[in-house]
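Right after this comes chain A.
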Amino acid sequence: MIEQAPALILLVPFFVSIFVALLGNRFQGICFPLSVLSLIGSVAASVTTLGRVINEGTIRYRLGGWEPPMGIEFRIDALNALVAVAVSGVGLLAAIYSKRAVLAETPDKVSQYYTLFLLLITGLLGMVITGDAFNLYVLLEVSALTSYALIAMGPKRATLAAYKYVIIGTIGASFYLLGVGYLYIKTGSLNMFDIHEQLIARDIFDSPAILVAFIVITVGVWIKMAFFPLHAWLPNSYAYAPTTSSAILGPLMTKVMIYVMIRLTFTVFGSDFAFIQLDWSDIIVWMSVVAILAGSISALAQTDLRKMLSFLIIAEVGYMVGGVWLADDMGLVGSIYHIIADAFMTLCVFLFAGIIFVKTGKRDITALDGLFTKMPLTMVGLLVGAFSLIGIPPTAGFFSKWYLIQGGVASGHWEYVIALLISSLINAVLFFRIIEIAYFGVKPAEGHGHHDSDTHESGPNEASFSMLFPLLATAAALLVIGLYNQDIVAIISSFVSQFNFGVIGI
Partner candidate 1 sequence: MSAVSDFPDWGDPNSPANSYRLSQHYVTETIHETSVPNMVTAVLADYRGYDTMFETVVIFTAGIAIIGILRRFGNDDKDAAKPTLYTKKPDLIIDTTCRLMIPIIQLFALYVIAHGHHSPGGGFQGGVIFGASFILLAVSRDLQAAQKWVPEKRILNLAGIGVLIYAGFGLGSLLLGQNFLDYAILHKIMPATPIEARSHSMLGVEIGVAFTVTAIMFSIYSNLASNGSMKEGL
Partner candidate 2 sequence: MIWQFDLIILVFLVITALISLSVKDLLSAAMIFGVYSFLMCLLWAGMAAVDVAFTEAAVGAGVSAVFLIATVLRTSRRSSD
C-alpha cells in the first residue's frame, strides 16, 4: 500500500465526498464523522509520502501506468510533500471545527456542504501533488467551483461577493489556461518537467511567446492569490462567507496558489529565466511592498473582525510573493516556510473569528467584550495565533519572518525589510486592540467602566469541545512548527538548493 500513498492523499477525501453526497441526505449524521475520518486518512497518506520523500528523494507516480509525457504523473518532491501535509492538516482541523458551525449556519444543506468541503480539499491537494500543467487547471477549477459555492451559501451580502469571485476567478483561471496553451504551442508538451526540458532543448527562452506565457500565467495566478492590485474579490468573499468556509478558504486557497507560483516559476520556467534573464525582481518586490503596506493599513481601518483578517491575508500574500522574488535562497526558504506557518496561523485566527460569530452572532470586534473571563481557553488560542502573526518567538511566525528578513538583507532589498517590520507593528497594534477589548471590555461613553460586566453572567462560558479542540490544536501546531523550524527548513533547503540564484547562498 505504501507505494500507492501519493494517490491515496487525494483519493480518500474524493471517494468519501461522493459517499457523503449519496448517503448524506438520508443519514445526515454520518457526514461529519466520514469527513473527519477521510481527512485523517489523507493526513496519514501525506505524512507517509513526506517520510518517503525525505528518505528516497523525489517520488514519481504514473497515473494509468503511462510514461510521463503521454500520461499524467504525480511528481512529489520535498516542496509538494510539505505543502500537502499542511493542506491536509489544515483541512482536518477545519473539518473538526465545522461540526457545530455547519449545523448553525446552513442547517438544511449539511450533506451538500460536506461534499463541497471535501471536494475543495481534494482539488487543493490535487493541485499540490500533480506534475501536469493542464491537470493543474482542471483541479484549479474543481477547487474554484467549490469555493464559489461555499461562499455563496452564506448570508445575503455573501452572494454578491461570490458573484464577483466567479467573474474574477474565471479570468484568473482562463489566463492560466492561455499561458499553458502558449507553452504547449512552443514546446508540444504538458508535463511540467518535460516543458522545462523542451525549453532548454529547443533553446527558445528568448521567444516572445514564452515571455507572454510567463506573464499571462503569473498574472492569472496572482489574480487567484489576491496579490495586491488584483485583490478586489477577496475581503468581502471571506468576510461574509459561512465561518467554516472562511476557515478553510482563508488559510488554503491563497497559500496553494503561492505554491503553484513557486512551482511554475522554478520548475517550468526555471530560475535562470525568471531571475537572470528577465530581471524583474526589483519591480515585483516593490509591488509586494505596496501589497504589504496596503493590506496592513486597510486592515487597520476595519471594525469587522473577519474583514480585518482578510486584509491581513492580502498583506501575508505580499510577504510570500516578495520573498520568492527576492531572488535569494533565504527569501525562498522563508516564503515556503511562511506558506506552512501562515496556513496554520490564518486558520487559528479565522477559527477564533468563527467561534465568536457562532457564539455571539456579532461580526464586530466589540463582540469580544470581556472575553478573557468568559472564554479563557479560546483567548489562549487567539493569543498564540496573534503572537505568530506579529512575529513573537517561539511561534512559527517569528521564524518565517526571520528568514524573510534575512533574505531581504542578503539581497539588499531594504524596502522589503522595512515594509515587513512596519506590517508586524501594525499587526501588533491590531491584536493588542483586540486583546485590550477582550481583557478590559469596551468602555461605555459615560465612564462607568465596569457597568456592563455586572449584566453578563460571570464564570467561563466556553465554546463546545469540537470548536475549541481545533483552535487549541492549531495553536499547538504553531508552536511545534516554530520549535522544529530547523528540521522543516532542512527539508525546504533540499528543494531550494537545486536552484542557482547567482547570489550568496545559505
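Candidate entries met the following condition: all candidates are chains of the complex that A comes from, given by their letters.
For this structure, a couple of remarks:
By definition in this document, a contact is a pair of C-beta atoms (placed from the backbone, for glycine too) under 8 Å apart; a residue touches a chain by one contact, two chains touch by 3 or more; residues count from 1.
Bear in mind that the values here come from a model prediction, so they are computed numbers and not experimental data.
Every option in 1 or 2 belongs to this complex, yet chain A touches just one of them, candidate 1. Residues 4, 7, 11, 14-15, 18-19, 21-22, 25, 61-66, 69-72, 106, 108-109, 112-113, 115-116, 119, 122, 126, 132, 134-135, 138-139, 141-142, 145-146, 148-150, 152-153, 162, 182, 184-190, 198, 202, 207-209, 211-213 of chain A are the ones that touch candidate 1 when the two sit in their complex.
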